[in-house]
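With one protein chain withheld, the remaining protein chains of the complex are depicted in position.
Chain nomenclature is as follows: A and B, assigned in order of appearance, with residue numbering initiated at 1 for each chain independently.
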Amino acid sequence: MGEKLLMKGSEAIAEAAIRAGAMAFFGYPITPQNETPEYFSRRMPELGRVFLQAESEVAAINMVYGAACTGTRAITTSSSPGISLMQEGFSYIANTNVPCVVVNAMRGGPGLGDIAPAQADYFQATKGGGHGDYHSIVIAPHTVQEEADLMFDAFELADKYRIMVVVLVDGLLGQMMEPVEFKDWVDVKKFKTPEWATVGQGDRAQRNILISFDILAEGLEKMNLVLQNKYAKIRENEVRFEEYKMDDADYAITAFGTVARIAKTTIELARNEGIKIGLIRPITLYPFPEKVIENRASNVKFFFDTEMNEGQMLEDVKLAVNGKKPVYFHGRLGGIVPTAEEILDEFKKHLGG
Amino acid sequence: MEKGVVISGFGGQGVMLAGELLAEAGKEEGKYVTFLPSYGPEMRGGTANCHVIVSDTTIASPIIGYPKAAIVLNLPSLDKYEPLMKKDGIIIINKTLVPREVKRDDVRVLQIDAQHVAEDLGNKKVVNMILLGAYVEIEKPVKIETLKNALKSYLTGRKAELIEVNERALEKGAEIARDFMGVK
Partner (left out) sequence: MKTIYKVPSAITSRDTTYCPGCTHGVAHRIVAELLDETGLTKKTVIVWPVGCSVFGYYFIGTDALIAAHGRACAMATGIKRVHPESFVMTYQGDGDLASIGIAETVHAAARGENITTVFINNGNYGMTGGQMSPTTLIGQVTTTSPYGRKPELNGFPLHVPEMLATMDGPAYIARGALDNPQHINQAKKFIQKAFTAQQKRLGYSLVELVSTCPTNWKMTPVESIERVKREVLPIFPLGEFRAVKGVE
């Protein structure tokens, strides 16, 4: 589009989703992401699209589920406690193989927690969260521009694999403003109802039945294998990451989202002191970029993982490093955002050891 | 060059507007900018602050842990940011509401009796713009002219009539800053 707009992350997400062809939004208010539904509530009616405030997150995700079963691009956005309530729906959506996009602006937990930025829903997002053997694609932008760009990819990936895509952000990325340039509008007039959609049989030869159910174990195992094949393809083809100053790095920081961004400043500070740190930033948290981490294990002296939680992605980093090098960790809890200086201080504790 | 400032005061003192305006001006000049507001319960009646960075290159962390520049509109904000300031950093203070001196002697301090200056300009609410004008004159993250232009996209409709007094406030702040730098 060319023109740069100064926008809040939480609004850029909504505008990008709209341009990416989101035809329906269902959601329930929760801080720190209220600007997103509020933005949708203004814009969707203008475009003749659907905005509906649900009575709860449980209802919201099931509305998304219903809309998704018609092959319509649908989205909900929420924050941690609301996302917890949606887990049942996520699990059903997974085994029904329908596409949708969910944004989680993570806040401090557990329980009611607070409304400050956090990353403590990594496990929930990447390891399933609801019941059963399933995954969603999970993407974690670290700037407002990237939030806007990845919303387009989120819808594309969702449709390509008939899967739920989770965009994992936090209140800081939602509240901050940066100039953003949006990709071109997706032409929604070209959208066609997919073959599999349940909209009434019409001229189709067969009925479409979209369910997450098979009373016979043999049948359910087959359904599970369909999912697992899909996940294998996704792991093969959709891994995304950024390597930042890794070429000459003696040490690698691993971090995602907001903390990865802060870590880039840490790296500048360190390099000013002659300490060569680089960053490996997973953009897809599922599929996880394990190969790049594994490969870098031969170049660096150690890894330093930093997150706003007590070491959740850390487990995936350790699996990828597989004991080849030490993996250290620094985390803040409850909604505290670490400073670049603090991360550097913690990092230095492991030098010269 | 990366230039960051923390702007801090009570909710309702125009802290966010000043910060957004600076970010908008930076964007207008084709620079990289980040604007990070505080949010949440602390904003209800409490202090509000924002971190604004304007830079020629991409910005990593939008958080300013140790400011090189701070615009301080009330006493709690000075108490909070004075200890965090980088050496030789600049604190621009709304003297009317900050009844104490800065204790550190390794930072630069510009005190402006901004409430009274604002009254002289004919609008009590432009304190934020006076202080912002002073900051921009000293640190030059953007041009004053660009800030003035940016006002037009923020003060629209009924508020458009406030553009003129806000422009004068920015200029007045810049003028005070020039005197300050001359004296130094």
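Basically, a residue touches a chain if its C-beta (ideal position, glycine included) is under 8 Å from a C-beta of that chain, and two chains touch if they have at least 3 such contacts.
Owing to the predicted nature of the structure, the values given are computational and were not obtained by experimental measurement.
Of the candidate positions A:Glu38, A:Glu268 or A:Glu341, contact with the hidden chain is made by A:Glu38.
Among A:Glu55, A:Asp203, A:Glu218 or A:Asp247, the one in contact with the hidden chain is A:Glu55. In the full complex, subunit A contacts the hidden chain through residues 28-31, 34, 37-38, 41-42, 45, 51-53, 55-58, 81, 111-112.
Going forward, only the chains that are shown with their structure count from here on.
Taking the mean of the C-alpha atoms as each chain's centre, subunit A and subunit B sit 35 Å apart.
Subunit B makes touch with subunit A in their complex at residues 20, 23-24, 27, 32-37, 39-41, 60-63, 65-66.
Residues 4, 6, 31-32, 114-116, 171-172, 175-179, 261-265, 267-268, 337, 339-342 of subunit A touch subunit B in their complex.
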